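Notes follow the structure.
The other protein chains are all here in position, but one chain of the complex has been omitted.
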């Protein structure tokens, strides 16, 4: 955690940009502060950016992300950014949760009643992935079905639209451009608007860096144009 | 380092997934726990995931990775994930080694007798890389020969097959898809089976994240199909 005074003592211009560029960014229309927090926290977890992460988790709680949702974001990204990234996030969150007196009773259950599954869509997804990759890595194909799409994505503690927003943010932040089309389409199917997607990229330009966003832009554009047809 | 109790207090579902998904993962056939540890530690070093790294180093020692091998994995990845990633690993390993009473005498020598070199294969590799890139970056071409292929890869403290397994894991974990074909072919030449490669991807799905593995899968598939012809 870096204080404003420390920031000003090392990079005065950055302290200024924090006031003149970042502060108004969070208030722009098209995307709520809550959604900006979800995307930002996801980007930081994806990159294991521990120093800034606890501050952003505090901010997320202030913006209306519930402790249960924050816990679920970490759980979700254990799979989309790797177990170790989630452990970095847990390490930060334990202090944030302690400061906010958040108790386990406020968090999502380990094994809740799952949301209903669209069996047909999942069967199609599973068949496509199995055809492509079962011969190469049967374990990956199996776990993608059992653990991810028949369990993790159906956990009720975080809305599917928010899971998708978090997933897309993590993909942009880690330069995983090839995986964006599937998950951005899924995000839009789950209710994310094109305007929100564009503004999420604006948020991520600041928090995941311009190059990651410029690498994602052509892919996002292509997804949106294909859907507009 | 995150304790199980801390994990459960922040993300109860993740603590559950640790028991229900990760624990059985480590016991799956096709890849030994030792090889899983090599791949996992490599993935974490590649991403400088410090929080989880010391736990995984402990586990690697439990799984039969020797201190000399672990030291050599760090040395190897100084070149394949950058010097700074290795320093993060050394910072974690110094505590792990102290806890296990590992002394320098147990580690690989700084300058051991090197394994024999396949001069013809190395001459071909060097000629190909030199033709492509000598005019652009003569220093890279030079060091790739002298430091990497005529020294690092010939160090006897880690078998060539294990060096390749570690290298491929680091490439997958850092999204370096373009470098996978050369190193996966080398891994298979050194004795890694196709089944082991597929199961390594399964291990890495959990520890490097699903997107990195899905970006690697088409490339791995292509390498395996070309070799099968």
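Per-chain residue numbering starts at 1, and chain names A and B are given in the order in which the chains are listed.
FYI, a residue touches a chain if its C-beta (ideal position, glycine included) is under 8 Å from a C-beta of that chain, and two chains touch if they have at least 3 such contacts.
Treat the numbers as computed from the prediction; the structure is a model and nothing was measured.
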### Query
Which of these, A:72, A:162 or A:199, touches the one chain of the complex that we don't see?
A:199
### Summary
Out of B:9, B:40, B:81 or B:164, only one touches the absent chain, namely B:81
### Query
Taking the full complex into account, what residues of chain A touch the chain not shown?
2, 6-17, 21-22, 28, 30, 43-44, 47-53, 56, 173, 175, 194, 198-199, 201-202, 205-215, 217-218, 220-221, 224
### Touching residues on chain B - with respect to the absent chain
48, 50, 71-72, 74-75, 78-88, 90-91, 93-94, 97, 104, 107-111, 132-133, 135-140, 143-144, 147-148, 155, 157, 170-171, 174-176, 178-179
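Keep in mind that, in the parts below, only the chains that are shown with their structure count from here on.
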### Summary
Between chain A and chain B, the Cα-mean centres are separated in Å by 27
